[in-house]
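What you see is the complex with one protein chain gone and the rest in place.
Showing chain A:
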Amino acid sequence: MSGGAFVGMPAFPPFPRAAHEAVRNTTLRANLRHATHTIRDKRARAVAELDDWAELREAGKRIKDETLRHLDRYLEQLEESVVRAGGTVHWAADAAEANRIVTELVRATGETEVVKVKSMATQEIGLNEALEAEGIHAYETDLAELIVQLGKDRPSHILVPAIHRNRGEIRDIFREEMGAWGRPAPDGLTDTPAELADAARLHLREKFLRAKVGVSGANFMVAETGTLVVVESEGNGRMCLTLPETLISVVGIEKVVPTWRDLEVFLQTLPRSSTAERMNPYTSMWTGTSDAQTADGPRAFHLVLLDNGRTDTLADEVGRQALRCIRCSACLNVCPVYERAGGHAYGSVYPGPIGAILSPQLRGTGSEIDASLPYASSLCGACYEVCPVAIDIPEVLVHLRERVVQGGEVTRRGVKVTLKPARGHAAERAAMRAAGFVFARPGALRLGQRLASRTRRFHPRTLPGPGRAWSAARDLPKVPAEPFRDWWERTRGGAAQGSGRQEVSGK
């Protein structure tokens, strides 16, 4: 099984190897630490303000679960509603099909430029690269996406794709690259946030006013009305959604919610979880082209519904909860592994804990990176604790580890297939089997313990071979003179501890 569904993606090294570099990059570590800790503290305060947070979280989880259970029904309802409102709906089974549909739609307008609202789905399918290959330039208009695009970089965070860059680096990128894409950066640009934002604003304004085609994703799609919702905080999305004549939205099928009322929950939990805001600054909602004659807005609207591994994920009882994700990125901001390894190590547009459970499901566990992602966690559980839709990420990680080491039945492109256990786990499997043998026999365990105790004078505090992974940074514990069980047998435990005994009343 390969990651072929994600076009334009180079082969990524396995997580530990990528992280090896990142951990040593002190600038990156400092940037990430500062950024994630700031936003994590703010989120905690914003969430603590609501006394019904636990109920909102549970409600969000239930709405998503109910929708996923009847996804086929809600998608059909959505399609009807969108069509009724004057839109056109396209179904894309995978990245290649989605890219082909969008390319053809843009071509039909005769345009060679599109402006883009920040969207995870279009990044997942590599849309910009696919359009570029067909001579169509896609301009990112979200500030952080712009930084990534100008820097020929990869995003490293869901919400703040340029989180790995500091202000100085951003100023340099603007100075060097803006001119080649359009209006250059002003002379003498400094690294103050206001000046940087202003340079981006001027650069983007000319794109907004010229563009005839906008491309977006969506945070939510309401089945009953056919309304799409984009939640953003810079206002660039509003521009892209209203100024162009044609709007094309590429949206994962799991983004549907049954009713308008369901938004009530998510419009509270999403802003607080992602940017720590009480209310989201720019929430754009549109329903087909129904008001096109009387109001601003595109004259033509196309919705491309993207599967790309989602129905396969839905088929897995444990793993399907990953589809509840509303991409708030709270799990990234609290993750100690993400903080140290950085977003690029995850080899996908979905980094951090959610990426570690989403990529191996959407793409399968066939590649080195995807087979390594379920292990990119200490299972500390901080992600689960903050997740506004209660995705038990550690549970899914362990489930996917099982799939990697044991293989088993999975659904790929709608067909049930049986995976073989991944290579590279033979020694571990043997060790687990040996440990299982010993632990099934207390006598064998005791024998091993005694042997270790007797030879303890010869034990090194560091290890050669594969054990070096432990002892490169940590000393080994000293083996005691006797294991506990021998002491207990020798002294009967209680007998040696008889003194000072007192009864606790009532127990």
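By definition in this document, a residue touches a chain if its C-beta (ideal position, glycine included) is under 8 Å from a C-beta of that chain, and two chains touch if they have at least 3 such contacts; residues count from 1.
By definition in this document, contacts and distances are computed from a predicted model.
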item: Protein name, per the UniProt record, of whichever chain is missing from view ("ABC transporter permease subunit", "(Fe-S)-binding protein", "protein-glutamate methylesterase" or "succinate dehydrogenase"); value: "(Fe-S)-binding protein"
item: Contact partner of the left-out chain, one of A:Gly135, A:Gly179, A:Pro281 or A:Pro336; value: A:Pro336
item: Selected from A:Thr190, A:Thr259 or A:Gln406 as touching the chain missing from the view; value: A:Gln406
item: Contact footprint on chain A, counting only the chain that is left out; value: 15-16, 19-20, 23, 29, 317-318, 336-337, 340-341, 374-382, 384-385, 395, 398, 400-406, 428-429, 432-433, 435-436, 438-442, 445, 449, 452, 461, 466, 469-470, 472-477, 479-480, 482-485, 487-489, 493-494, 497-498, 500-504, 507
